[in-house]
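Quick one: structure below, then a few questions.
Note that one protein chain of the assembly has been removed; the remaining protein chains are unaltered in position.
Entry: chain A
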(Lines give C-alpha, C1' and ligand atoms only; values in the text may rest on other atoms or scores of the structure.)
Protein backbone atom coordinates (compact mmCIF):
# COMPACT_ATOMS: atom_id res chain seq x y z
CA UNK A 1 0.00 0.00 0.00
CA UNK A 2 2.71 2.35 0.95
CA UNK A 3 4.52 1.73 -2.27
CA UNK A 4 1.41 2.38 -4.33
CA UNK A 5 0.84 5.70 -2.55
CA UNK A 6 4.40 6.53 -3.28
CA UNK A 7 3.98 5.97 -6.99
CA UNK A 8 0.66 7.78 -7.05
CA UNK A 9 2.29 10.79 -5.52
CA UNK A 10 5.14 10.56 -7.92
CA UNK A 11 2.75 10.51 -10.88
CA UNK A 12 1.05 13.60 -9.56
CA UNK A 13 4.28 15.44 -9.99
CA UNK A 14 4.99 14.00 -13.39
CA UNK A 15 3.75 16.90 -15.44
CA UNK A 16 6.30 19.17 -13.87
CA UNK A 17 9.13 16.74 -14.20
CA UNK A 18 8.25 16.00 -17.84
CA UNK A 19 8.21 19.65 -18.71
CA UNK A 20 11.47 20.27 -17.06
CA UNK A 21 13.18 17.23 -18.46
CA UNK A 22 12.65 17.50 -22.20
CA UNK A 23 16.34 17.01 -22.27
CA UNK A 24 17.82 15.37 -19.22
CA UNK A 25 21.22 16.73 -20.14
CA UNK A 26 20.14 20.34 -19.94
CA UNK A 27 18.58 19.50 -16.62
CA UNK A 28 21.86 18.50 -15.05
CA UNK A 29 23.79 21.40 -16.52
CA UNK A 30 21.23 23.76 -15.02
CA UNK A 31 23.10 23.27 -11.78
CA UNK A 32 26.07 25.41 -12.75
CA UNK A 33 27.99 27.88 -10.68
CA UNK A 34 26.07 30.45 -8.69
CA UNK A 35 27.47 33.48 -6.92
CA UNK A 36 26.17 35.04 -3.73
CA UNK A 37 27.68 38.34 -2.62
CA UNK A 38 27.57 39.34 1.03
CA UNK A 39 28.16 43.01 1.80
CA UNK A 40 28.53 44.16 5.36
CA UNK A 41 29.14 47.04 7.74
CA UNK A 42 29.49 47.29 11.53
CA UNK A 43 29.70 50.01 14.19
CA UNK A 44 28.70 52.78 11.81
CA UNK A 45 27.79 54.83 14.92
CA UNK A 46 25.59 57.43 13.21
CA UNK A 47 28.36 58.43 10.81
CA UNK A 48 26.12 59.60 8.01
CA UNK A 49 28.40 62.29 6.60
CA UNK A 50 31.89 61.55 5.33
CA UNK A 51 34.80 62.62 7.52
CA UNK A 52 36.20 66.04 6.66
CA UNK A 53 39.68 66.70 5.25
CA UNK A 54 41.04 67.48 8.75
CA UNK A 55 39.95 64.24 10.39
CA UNK A 56 43.35 62.61 10.78
CA UNK A 57 43.61 59.07 9.47
CA UNK A 58 39.88 58.96 8.64
CA UNK A 59 40.08 62.13 6.53
CA UNK A 60 37.73 62.13 3.52
CA UNK A 61 36.58 58.57 4.24
CA UNK A 62 33.11 57.14 4.81
CA UNK A 63 29.73 58.73 4.08
CA UNK A 64 26.41 57.03 3.45
CA UNK A 65 25.82 58.67 0.04
CA UNK A 66 29.08 57.20 -1.26
CA UNK A 67 28.37 53.82 0.30
CA UNK A 68 25.01 53.89 -1.51
CA UNK A 69 26.57 54.29 -4.94
CA UNK A 70 29.13 51.57 -4.24
CA UNK A 71 26.45 49.13 -3.10
CA UNK A 72 24.33 49.92 -6.12
CA UNK A 73 27.18 49.21 -8.51
CA UNK A 74 27.87 45.88 -6.77
CA UNK A 75 24.17 44.95 -6.93
CA UNK A 76 24.12 45.79 -10.64
CA UNK A 77 27.00 43.41 -11.09
CA UNK A 78 25.40 40.67 -8.99
CA UNK A 79 21.72 40.97 -8.06
CA UNK A 80 22.16 38.01 -5.70
CA UNK A 81 23.59 40.24 -3.01
CA UNK A 82 22.76 40.54 0.68
CA UNK A 83 23.56 43.68 2.69
CA UNK A 84 24.03 43.17 6.43
CA UNK A 85 25.03 45.18 9.52
CA UNK A 86 26.49 43.83 12.76
CA UNK A 87 25.19 46.47 15.17
CA UNK A 88 26.04 49.76 16.90
CA UNK A 89 24.12 51.66 14.28
CA UNK A 90 23.41 54.38 16.86
CA UNK A 91 25.49 56.95 18.76
CA UNK A 92 28.46 58.98 17.72
CA UNK A 93 27.32 62.08 15.85
CA UNK A 94 24.69 64.78 16.49
CA UNK A 95 22.41 62.97 13.99
CA UNK A 96 21.70 60.51 16.78
CA UNK A 97 21.32 63.17 19.47
CA UNK A 98 18.89 65.14 17.34
CA UNK A 99 16.85 62.40 15.69
CA UNK A 100 17.34 59.38 17.96
CA UNK A 101 18.36 57.03 15.14
CA UNK A 102 15.52 57.86 12.76
CA UNK A 103 17.82 58.95 9.94
CA UNK A 104 20.18 56.00 10.43
CA UNK A 105 17.30 53.52 9.99
CA UNK A 106 15.74 55.47 7.13
CA UNK A 107 19.00 55.55 5.21
CA UNK A 108 19.71 51.86 5.83
CA UNK A 109 16.23 51.16 4.47
CA UNK A 110 16.96 53.29 1.39
CA UNK A 111 20.21 51.39 0.88
CA UNK A 112 18.10 48.23 1.10
CA UNK A 113 19.83 46.57 4.00
CA UNK A 114 18.46 43.03 4.37
CA UNK A 115 19.19 42.44 8.06
CA UNK A 116 21.03 43.82 11.08
CA UNK A 117 21.74 42.70 14.61
CA UNK A 118 21.75 44.88 17.72
CA UNK A 119 24.81 46.35 19.38
CA UNK A 120 25.08 47.67 22.92
CA UNK A 121 24.90 51.29 21.74
CA UNK A 122 21.60 50.61 20.03
CA UNK A 123 20.20 50.68 23.59
CA UNK A 124 21.63 54.16 24.29
CA UNK A 125 18.19 55.78 24.24
CA UNK A 126 16.85 52.84 26.17
CA UNK A 127 14.94 49.90 24.78
CA UNK A 128 11.99 52.28 24.36
CA UNK A 129 14.13 54.63 22.25
CA UNK A 130 15.08 51.70 20.03
CA UNK A 131 11.48 50.55 19.75
CA UNK A 132 10.34 54.05 18.77
CA UNK A 133 12.63 54.04 15.73
CA UNK A 134 11.64 50.59 14.46
CA UNK A 135 8.95 52.00 12.16
CA UNK A 136 11.76 53.59 10.11
CA UNK A 137 13.60 50.28 9.59
CA UNK A 138 12.44 48.35 6.55
CA UNK A 139 14.91 45.55 7.25
CA UNK A 140 14.85 42.65 9.71
CA UNK A 141 16.57 42.74 13.09
CA UNK A 142 17.95 39.32 13.95
CA UNK A 143 18.87 38.44 17.52
CA UNK A 144 18.98 34.87 18.76
CA UNK A 145 20.46 35.34 22.23
CA UNK A 146 18.54 38.34 23.55
CA UNK A 147 15.27 37.23 25.10
CA UNK A 148 13.01 40.24 24.67
CA UNK A 149 9.82 38.48 25.78
CA UNK A 150 9.32 40.72 28.83
CA UNK A 151 10.13 43.90 26.94
CA UNK A 152 8.55 46.22 24.41
CA UNK A 153 10.82 44.70 21.72
CA UNK A 154 9.02 41.36 22.01
CA UNK A 155 8.15 39.98 18.53
CA UNK A 156 10.02 42.82 16.81
CA UNK A 157 13.18 40.82 16.29
CA UNK A 158 13.64 37.30 14.91
CA UNK A 159 16.36 34.86 15.92
CA UNK A 160 17.14 34.31 12.24
CA UNK A 161 15.91 35.06 8.76
CA UNK A 162 16.26 32.89 5.68
CA UNK A 163 16.84 34.69 2.38
CA UNK A 164 16.41 32.99 -1.00
CA UNK A 165 18.75 34.16 -3.72
CA UNK A 166 19.07 32.38 -7.08
CA UNK A 167 17.46 29.27 -5.60
CA UNK A 168 19.90 29.15 -2.69
CA UNK A 169 18.87 29.50 0.93
CA UNK A 170 20.93 31.82 3.10
CA UNK A 171 20.26 31.68 6.82
CA UNK A 172 21.28 34.75 8.83
CA UNK A 173 21.11 34.74 12.63
CA UNK A 174 22.10 37.39 15.17
CA UNK A 175 24.20 37.25 18.35
CA UNK A 176 24.52 40.12 20.82
CA UNK A 177 27.01 40.94 23.57
CA UNK A 178 26.33 40.65 27.31
CA UNK A 179 24.67 43.97 28.16
CA UNK A 180 25.19 43.81 31.91
CA UNK A 181 28.17 45.98 32.82
CA UNK A 182 28.15 47.61 29.41
CA UNK A 183 24.74 49.24 29.33
CA UNK A 184 22.81 50.71 32.24
CA UNK A 185 20.17 48.14 33.29
CA UNK A 186 17.49 50.85 33.19
CA UNK A 187 18.22 51.07 29.45
CA UNK A 188 17.88 47.39 28.48
CA UNK A 189 15.29 46.65 31.16
CA UNK A 190 14.28 42.96 31.21
CA UNK A 191 16.27 41.91 28.15
CA UNK A 192 17.81 38.54 28.97
CA UNK A 193 21.17 37.51 27.60
CA UNK A 194 21.61 33.86 26.64
CA UNK A 195 24.93 32.04 26.17
CA UNK A 196 26.09 32.70 22.59
CA UNK A 197 27.70 29.29 21.98
CA UNK A 198 24.63 27.26 22.95
CA UNK A 199 22.34 29.51 20.94
CA UNK A 200 24.64 29.42 17.90
CA UNK A 201 24.73 25.62 18.04
CA UNK A 202 20.91 25.62 18.05
CA UNK A 203 20.78 28.12 15.21
CA UNK A 204 23.22 26.26 12.98
CA UNK A 205 21.32 23.00 13.59
CA UNK A 206 17.97 24.60 12.72
CA UNK A 207 19.33 26.40 9.67
CA UNK A 208 21.42 23.50 8.35
CA UNK A 209 19.42 20.41 9.28
CA UNK A 210 15.84 21.62 9.40
CA UNK A 211 15.79 24.53 6.96
CA UNK A 212 18.47 23.03 4.65
CA UNK A 213 20.26 26.34 4.19
CA UNK A 214 23.07 26.46 1.66
CA UNK A 215 24.88 29.23 3.50
CA UNK A 216 24.82 30.17 7.19
CA UNK A 217 25.89 33.59 8.40
CA UNK A 218 26.15 34.80 11.98
CA UNK A 219 25.82 38.54 12.56
CA UNK A 220 27.63 39.06 15.82
CA UNK A 221 28.25 41.99 18.13
CA UNK A 222 30.43 39.96 20.52
CA UNK A 223 33.73 41.52 19.46
CA UNK A 224 36.56 40.01 17.43
CA UNK A 225 38.94 38.81 20.13
CA UNK A 226 39.90 39.74 23.71
CA UNK A 227 43.59 39.00 24.21
CA UNK A 228 43.65 40.15 27.82
CA UNK A 229 40.43 38.41 28.78
CA UNK A 230 40.94 34.81 27.68
CA UNK A 231 37.61 33.66 29.11
CA UNK A 232 35.52 36.27 27.34
CA UNK A 233 33.44 35.03 24.42
CA UNK A 234 34.42 36.55 21.08
CA UNK A 235 33.91 35.88 17.39
CA UNK A 236 37.11 33.82 17.17
CA UNK A 237 35.98 31.70 20.14
CA UNK A 238 32.46 31.30 18.79
CA UNK A 239 33.83 30.27 15.41
CA UNK A 240 36.04 27.58 16.94
CA UNK A 241 33.27 26.20 19.16
CA UNK A 242 30.52 25.79 16.56
CA UNK A 243 29.91 24.08 13.23
CA UNK A 244 28.13 24.71 9.93
CA UNK A 245 28.56 28.49 10.16
CA UNK A 246 30.19 29.74 6.95
CA UNK A 247 30.78 33.32 8.01
CA UNK A 248 30.70 35.38 11.19
CA UNK A 249 30.32 39.09 10.52
CA UNK A 250 31.44 40.83 13.68
CA UNK A 251 31.40 44.21 15.37
CA UNK A 252 31.86 45.97 18.73
CA UNK A 253 35.68 45.98 18.91
CA UNK A 254 36.03 48.30 15.87
CA UNK A 255 38.58 45.85 14.50
CA UNK A 256 40.00 46.81 11.13
CA UNK A 257 40.75 43.53 9.38
CA UNK A 258 42.46 44.01 6.04
CA UNK A 259 41.04 40.61 5.07
CA UNK A 260 38.71 38.04 6.66
CA UNK A 261 40.29 35.66 9.19
CA UNK A 262 40.14 31.96 8.31
CA UNK A 263 39.21 29.94 11.41
CA UNK A 264 38.82 26.19 11.87
CA UNK A 265 35.46 25.33 13.37
CA UNK A 266 34.84 22.55 15.90
CA UNK A 267 34.90 19.99 13.05
CA UNK A 268 38.17 21.34 11.68
CA UNK A 269 36.49 22.92 8.69
CA UNK A 270 37.62 26.35 7.55
CA UNK A 271 35.20 29.24 7.91
CA UNK A 272 35.54 33.02 7.94
CA UNK A 273 35.34 35.74 10.57
CA UNK A 274 35.29 39.31 9.34
CA UNK A 275 34.94 42.84 10.70
CA UNK A 276 35.49 46.12 8.86
CA UNK A 277 36.42 48.65 11.53
CA UNK A 278 33.83 51.34 12.19
CA UNK A 279 32.11 54.59 11.16
CA UNK A 280 31.21 53.39 7.65
CA UNK A 281 34.79 53.82 6.49
CA UNK A 282 34.81 50.39 4.84
CA UNK A 283 32.46 47.91 3.27
CA UNK A 284 33.13 44.18 3.57
CA UNK A 285 32.49 42.10 0.45
CA UNK A 286 32.53 38.33 0.47
CA UNK A 287 31.64 36.34 -2.64
CA UNK A 288 30.52 32.74 -2.25
CA UNK A 289 30.73 30.71 -5.48
CA UNK A 290 28.49 27.66 -5.43
CA UNK A 291 28.98 24.56 -7.52
CA UNK A 292 27.92 20.94 -7.28
CA UNK A 293 29.87 19.18 -4.57
CA UNK A 294 31.64 16.90 -7.08
CA UNK A 295 33.33 19.94 -8.63
CA UNK A 296 34.86 20.87 -5.32
CA UNK A 297 38.63 20.71 -5.51
CA UNK A 298 40.35 17.87 -3.67
CA UNK A 299 41.38 20.06 -0.76
CA UNK A 300 37.88 21.40 -0.18
CA UNK A 301 36.57 24.91 -0.63
CA UNK A 302 39.18 27.31 -1.89
CA UNK A 303 39.24 30.48 0.17
CA UNK A 304 40.84 33.47 -1.47
CA UNK A 305 41.35 36.32 0.95
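Heads up, the rule we're going with is that contacts are C-beta pairs under 8 Å (C-beta built on N, C-alpha and C of every residue); 3 or more make two chains touch, one makes a residue touch a chain; residues count from 1.
Operating definition for what follows: contacts and distances are computed from a predicted model.
Student: Assuming one chain is omitted from the figure, identify its UniProt name from "5'-nucleotidase", "Chemotaxis protein CheA", "Sarcosine oxidase subunit delta" or "ABC transporter substrate-binding protein".
Tutor: "5'-nucleotidase"
Student: Of A:76, A:155 or A:186, which one is in contact with the hidden chain?
Tutor: In the complete complex, the chain left out is touched by residue A:186.
Student: Write the list of chain A residues that the hidden chain touches.
Tutor: Counting only chain A, the missing chain is touched by 7, 10-11, 13-14, 17-18, 21, 24, 27-28, 31, 33-34, 48-50, 60-70, 72, 91, 94-95, 98-99, 103, 106-107, 110-111, 124, 168, 184, 186, 214-215, 246, 257-260, 272, 274, 276, 280-293, 295-297, 301-305.
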